[in-house]
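Of the protein chains in this complex, all but one are displayed in their positions.
Presenting chain A:
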Amino acid sequence: MLVAATCLLPLGYVVVSSAQLGPGEAMDFLVRPRVGRLLWNTTRLLLGGVTLSVVLGVACAWLVVRTNLPGRHLWHGLLAAPLAVPAFVNGWGWVSTTHGVRSFWGAVLVVSLSYYPLVYLPTVAALRRLDSGLEDVAASLGHRSVATFLRVVLPAISPAVLGGALLVGLHLLGEYGALQILNYPTLTTGILDQYRTSFNGPAATLLALVLVAFCLLLLALELLARGQRRRSRVGSGVNRLATRTRLGSSAAPVVLGLTGLAVLSLGVPLASLARWLVRGTSTAFPVGELTSATFTTLGLAVAGGLVATVAALPVAWLAVRHRGVLATAIERSVYPANALPGIVVALALVTVSIRSVPALYQTIPLLVLGYSILFLPRAVVSVRGTLELAPPVLDDVARSLGCTDVEAARRVTLPLILPGLGASLALVSLAVSTELTATLLLSPIGTNTLATRFWQQAYSVQYGAAAPYAVLLILLSVPATWLLSRAANRDGLRAPVRPLGAVT
């Protein structure tokens, strides 16, 4: 209950503080041309970014899973790898290479290159789980492969694609670093600007309200598109291995296209990273600063991971073992915070702490609390998945063999859920270590993480000085990306990325 209440805090804050403003005042602010421009920018970025990500993600997933593309495992790794490059590092890579990307199309390109794996990974998982018997049946009913894809495969994998598209949309709404560096103002960058100039004026809150409305709209759209249709498998049976489509003469252009994608999404940021490391005029390796930032980052990451995992345990436990209205309500209440951009959560915590518990303002506990709210859904998803592996009948058996409840938990449940707890800790920690927006707002003065140090340097056009931090950030993101891509590639039944499970 406490966990749920804490998670609903940011949403409540936005609604309440906006309500405190007079409606007339609010309207005056919202119809200003600048706000209109922000809205327009945000909308077209959403449309462009989500569309491009879906096209790239689905096409690549189909190529890797269902064709005889040479070197599929290598391509799978390369296609998932952009997740390891935080979007703001990617943006910095592009900007420091060419200023041509400081435009709408540049922004669409950069964010899509950063976020298309969010569509790619769930689509790969869904394609692998899809019983190819369905395609065989469609073929036997006289459909050609394109028609089969459109009429059978696409509808079947559409929940995964939609879920991925929703994730991309929510990420785009919350994205600050990449867009700021690309000089493409959206609602989120607008909120931070307002916050900078007027600290915590009503303007920032109102923009946050608009942003929240956007998020809820996206969630509603996804629910609507998903509809009520049944998508479960009918009947039992073992999944057969899919017949792969022969690429034939189109293999060469396909490989060329994928290579181009890899160059754009990975090559450009990594190359500029290497360039700045080697010959940047401002490049320096302040070992002391680097180490202290790394340790701060790791410390915060582990603290955030621990708090989120511990908080996730009761929520997941209720959801799995005591299904009921209240339990579902509590579990669901965890997710809205996840759909809220980091900036809104941070803003809410700043305001609430200043008003009610000033002692907490600008402290590490508040920062860790912010991380936990932001990333709790990731923890809940992993812990929940793992709890389902420990059915209650095992407890019954243990008790009939003479175990007390505590002993049963120690000897049966804990060993079974330990891997899931570990995964949850790792996922949240890694997300925390590359988080920028909330950290900028919530971290105490003098507390520098790798992300904030990178940001300070990159923002003041000290590109070379930013490079070492970028390297460390990428290194920190690699394990989580590897985990996610491996999970998508398994034939297992668990979706590695759930629609609401991994939003930053």
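Basically, contacts are C-beta pairs under 8 Å (C-beta built on N, C-alpha and C of every residue); 3 or more make two chains touch, one makes a residue touch a chain; residues count from 1.
Note that in this section contacts and distances are computed from a predicted model.
Peer 1: The chain that is not shown, which UniProt protein name from "ABC-type quaternary amine transporter", "ATP-binding protein", "SMP-30/gluconolactonase/LRE family protein" or "MbtH protein" does it carry?
Peer 2: "ABC-type quaternary amine transporter"
Peer 1: Of the residues A:38, A:81, A:179 or A:412, I need the one that contacts the missing chain.
Peer 2: Only one listed residue reaches the unshown chain, and that is A:412.
Peer 1: Of A:277, A:389 or A:409, which one is in contact with the hidden chain?
Peer 2: Residue touching the chain left out of view: A:389.
Peer 1: With the missing chain put back, which residues of chain A would touch it? List them for me.
Peer 2: Touching the missing chain: residues 389, 391, 393-394, 396-404, 411-412, 415-416.
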